[in-house]
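Every protein chain except one is present and positioned as in the full complex.
Up next, chain A:
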Amino acid sequence: MSLRGNCLIFVFFVINICAFVNCDEGTSLDSGDQVRPDSPGLPRVPSSLLVDSFVPLSLMSSFPEDLEISNHCLELLSIFSQRYSDYVKCLVPAARPVRVCTKCYSGYGSLLNAYMNISSDQMGPSNESCRDSLMRSDRLMLVYVLFSNMQDLWEKSNCDFCITEKFQGVNNETTHFMKNLNQTLSCFEKYQQGNHTELCKNCKSSYKGLNELYSSMEKTLCIDVEDAMNMTRILWSKNFNCSMPRGETVAVIAVSSFMLFLPIIFYLSSFLHSEQKKRKLIHPKRMKSYSSLMNIQDKRS
């Protein structure tokens, strides 16, 4: 039932939307006269402002006013644009070392908010939905594409795992991790000069603590934590060369060569001591030669 039911509902929904859009266009064209009295009274500043900054005026062509977008929607659009650029401005510097989640979560939150306002179903003052006029009027669907890019980025970086709900702030786990990370890094800084063995010895406890904390955290982590840990690990094992030394080569070689030696003894001893398995040959009964055949025939006759 459920699947078919869903399908039906979906089909219904699609039909509805089509009908809705068609009828919308129809009304706006047919009953343009009724809407017009409202529109001239409103200032048209935002639209010209937005367009002016990108396109020379001479290329601008104007539509009949009833096709233009309402001020309410333009306002929403400009808010979206503002927040979008803010967010991107925050993101780019946070690319390396990666801090896209911890630094820009609020930007994403407000962007999401602005987008929600555009895409929501609720009607504006002039009883129209900005979702259709801003997002669905052309095949480019710029607003939608721009936002979904950012959304992808957000999801790919798993930021939800280190931000509290409703984008209030960084969650406790991440803060705790970052605090430990800072400790470790400051320790690294302290001993960075001179011999690294000193560093390896002194920072080992804090590094190990960080490592353990990291592995005790959840399986999916936001990119900030992951990247910070990776960098620390690279610092630790590559730059400072604090990995485990290969210390017991002799013991390992001894044990394994002992193991390898056992089969040789085994095969030698079984070769020398075990008696070889012999097969007794059996001679089948045959008519061996032609002479014997002749013999038979002689006898037979």
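As a working rule, a contact is a pair of C-beta atoms (placed from the backbone, for glycine too) under 8 Å apart; a residue touches a chain by one contact, two chains touch by 3 or more; residues count from 1.
Here is the rule we use: contacts and distances are computed from a predicted model.
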Exercise for review: Using the UniProt record as the reference, specify the protein name of the hidden chain from among "ALA-interacting subunit", "Chloride channel protein", "GATOR2 complex protein WDR24" or "AP complex subunit sigma".
Suggested key: "Chloride channel protein"
**Study point:** Missing-chain contacts mapped onto chain A
**Key:** 211, 229-230, 233-234, 236-238, 243-249, 251-256, 259-260, 262-263, 266-267, 270-271, 274, 276-288, 292-293, 295-296, 299-300
